[in-house]
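Shown here is a partial selection of chains from the complex, left in place.
The chains carry the letters A, B and C, assigned in the order they are written, with residues numbered from 1 in each.
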Amino acid sequence: MSDLKIGIIGVGGIAQGRHIPAFQGFEDCVISAVSDVNKDRAQEAAEKFNIKMIFENYQDMFQHVDAVVICTPNKFHAEITIAALEAGVHVLCEKPMALTAEECEAMLEASKRTNKVLAIAYHYRFMKNSQAAKKMMRDVGTPLVTRVRALRRRKVPGWGVFTNKSLQGGGSLIDYGCHLLDLAIWLMGSPKYVEVNGSTYNALSKQPNSVNQWGSFDHETFNVDDHVTAYIKFENGASLLLETSWAANILDDEEHVSISGVDGGLSVFPLEFYAAKDDMLINSQAAWISGEDDPGLSQARNFLDACLGKAELVVKPEEALQVSQIIDEIYQSAESK
Amino acid sequence: MSDLKIGIIGVGGIAQGRHIPAFQGFEDCVISAVSDVNKDRAQEAAEKFNIKMIFENYQDMFQHVDAVVICTPNKFHAEITIAALEAGVHVLCEKPMALTAEECEAMLEASKRTNKVLAIAYHYRFMKNSQAAKKMMRDVGTPLVTRVRALRRRKVPGWGVFTNKSLQGGGSLIDYGCHLLDLAIWLMGSPKYVEVNGSTYNALSKQPNSVNQWGSFDHETFNVDDHVTAYIKFENGASLLLETSWAANILDDEEHVSISGVDGGLSVFPLEFYAAKDDMLINSQAAWISGEDDPGLSQARNFLDACLGKAELVVKPEEALQVSQIIDEIYQSAESK
Amino acid sequence: MSDLKIGIIGVGGIAQGRHIPAFQGFEDCVISAVSDVNKDRAQEAAEKFNIKMIFENYQDMFQHVDAVVICTPNKFHAEITIAALEAGVHVLCEKPMALTAEECEAMLEASKRTNKVLAIAYHYRFMKNSQAAKKMMRDVGTPLVTRVRALRRRKVPGWGVFTNKSLQGGGSLIDYGCHLLDLAIWLMGSPKYVEVNGSTYNALSKQPNSVNQWGSFDHETFNVDDHVTAYIKFENGASLLLETSWAANILDDEEHVSISGVDGGLSVFPLEFYAAKDDMLINSQAAWISGEDDPGLSQARNFLDACLGKAELVVKPEEALQVSQIIDEIYQSAESK
């Protein structure tokens, strides 16, 4: 059986830093093509990674590949994904799934219609801690309260298109917080949400000359959220407290997911477990977890195996859709205030 | 001018441990009477603290005192407060203000009508850290996001009437979380809330034989919340993430209030301040704060001064009313799920 | 039913500091008599603890009590225990059981013959950590290697008869190390020993003017061990490495029992558990253990309950006998070098 041929659409930082090296680490696939609206960048990437075919128009690539990885600005996720699936090509699409829940639904529908694989790159699920936490959930029991904090102190990304709402659909929530939100809901067992409430802010980034650790940006054109809070209720009664930020006046960055359940509680970073046993309260930590801690690699392997019919997807499109639905609801709740 | 005469109604732990010693520490007042439905307990307390008059019926006490401190179960706060005010007696009532917002409104109305002082014992505001944090809020600027965590790991109070809903109106939120919630809103400048969402739990306490650090209780009759989450939006756009618990599977107890504003952020326990200045991110801590750290004493002093017309109340009844309104809304939101 | 009447034989530090307060904390027994070769000391103790009867000769006490607690120098343990049992009196005897294994066997035989309770005061077993560790042994599985370290840095007890071999039978091992050795073997499930090897030292204490943290003693008459090492094999294949000392050139005091088994490992001080699960290595600690941490009290309660036929002894005389047998073997092995 010949190697799976993979095409990359959009060759910016995430493609060159995570996806291309990951797929080039396997023997049963080959990255045979790249495509980018910026032809020079496509050319450079192809040379750097020794990739044979270059396309300016991604449509032209589909007949030459079995699968594509979509790394464009969020705005183009839906359009390209649907086109690829309809061309009979499997898709690994960067997160978030798309700009809106409506677009996500169309992508999911296309995947079902064409019977092609559609994976969304929520790679936090593939971290060693996350995989181990998923197993530990057996001992947490029914989840009651979940906390998600994805906070950076004054680290607005000053490069790329991160602060452009029309291309990205939002800021800190859609770019960063979505990862931890997705991870938390997956650990909870992917219950359905029933109610969402949220608020968004960008007062810090709108100030002229605000101190920023990750480069500089134009505070006048900045039009996305840099700080978001939300509260989500699920049909099983669980509730989730969410806070995410690129720029907050806080002590330090924080990346936190914890879940308190009926039988125990856990925190993912670091991986800890809290429970009661034999008239004791017991705390446990992972001293060592087997395997490589390279989530990009594990994500690529899972996608390949799904394309090859050898494994189920870890990140199913239905789950990524729900994350986008929740993000939509947060933004709507914030605007209605 | 003669000393202010003070009566104590309900001589349980909070009266004997906090209020009586506090008022007996001043020279311009005297505790002249106690009242309790349990006559023996009243007798014992009177002897222990050398108090002259004892009443079984609190009504009989009013003509002998200038002010009363109400330390009964929550259910009786409203009834006694209104009776006292109408008898021309100032009132310091334990928190929460009453079982429901409706009762609180009646209390507030009585206070205005009679022109007597009505204070609610949210003593967390009188801690040194709280008082200093209130001053630091000048440098926090407009508050954006507030976090309140009042969490205990498996510490359901196994004594008193804490787990009795009809007497107390609720559990961990109305007994414990309300303190930190009140403190947080006061620090924020007492903005009006516009929306409240919440969830309540008691799965851990309903389990037979659950491990508990603070004595034992009957899991079958337990009918209050032991864990609550909520999300509150304010008219100035700020949002507040609340979690409180008597019994959660977590790493450790936590008592946390923090506020991130436009100009800076602060945390109260310990007292820290986070801001940007001169191209730096700066963290500051209080190394020493002047004054005694005896919130019960400071609270009593403020109440006395208010009765004597020498100071404004720190905890105004309008503010305590809003805390009760929010608690009401949380319980209602939780039930409607 | 009337209260159990208890007599105390030997009213030194251990009697006044641990046993008398413990038994006086219960309602179903009364300390009705004391006996001591030093009549003045007996008199003082009786007054201090409000005990009615005083005997110079312990034999005279037996007809007035139901049980005795023996707190004399080790040399008299066997003689008094056997006399008491034969007089129909239950016995709680301080550790070690006696000077030699031979004496211990006679004590055990007397207990069986008279059908009276004989308990030995290895109170380390009643510490909260020890009791919880005993439950954790379920998850340790078959024990392989046990380590016991009971070490003090230059703390030879400079009072009492601790350094007198003819009264005590030995030094650091028989006085201190025996506690941790007993605890370890009990946790292991009380397997039978098959081989013992040991060495004893007292070079530090024999030096003139050696620095000592616990008072001064006569280095010339000092004739017991101040440092002991031993190696014990059990019939289940487990081995135990033992080191105990009153006076060693080490970094710091150490009180350590740990057991590595087939399924997991544990340490008692602090209480920790080490295992593998789900491709992880996991460490766990006790964050809180229920109950009072007063081993003297728990030990007294267990003895009373055994006398009343309501509970099994936690420290059975057969187990204490084996500890004395091992101590005997260590001393013999050391001498044969």
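Here is the rule we use: a contact is a pair of C-beta atoms (placed from the backbone, for glycine too) under 8 Å apart; a residue touches a chain by one contact, two chains touch by 3 or more.
Model, not experiment: these values are computed from the prediction.
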item: Given 3 placed chains, full-complex copy number; value: 6
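Following the convention adopted for this analysis, only the chains that are shown with their structure count from here on.
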item: Residue-number overlap at the subunit A/subunit C interface, same or different (half cut); value: same
item: Geometric centre distance via CA averages, subunit C-subunit B, whole Å; value: 51
item: Rounded Å distance, subunit A centre to subunit B centre (Cα mean); value: 42
item: Separation of mean Cα positions, subunit C and subunit A [Å, integer]; value: 60
item: Residues of subunit C engaged with two or more neighbouring chains; value: 287-288, 290
item: In the complex with subunit B, residue positions of subunit A that touch it; value: 140, 142, 144-145, 147, 153-154, 194-195, 197-199, 201, 203-204, 207, 210-211, 213, 227, 229-231, 233, 237-239, 241, 243, 248-251, 258, 260-265, 267, 272, 274-276, 279-281, 283, 337
item: Complex contact set, residues of subunit B against subunit C; value: 153-154, 211, 213, 252
item: Complex contact set, residues of subunit C against subunit B; value: 287-288, 290
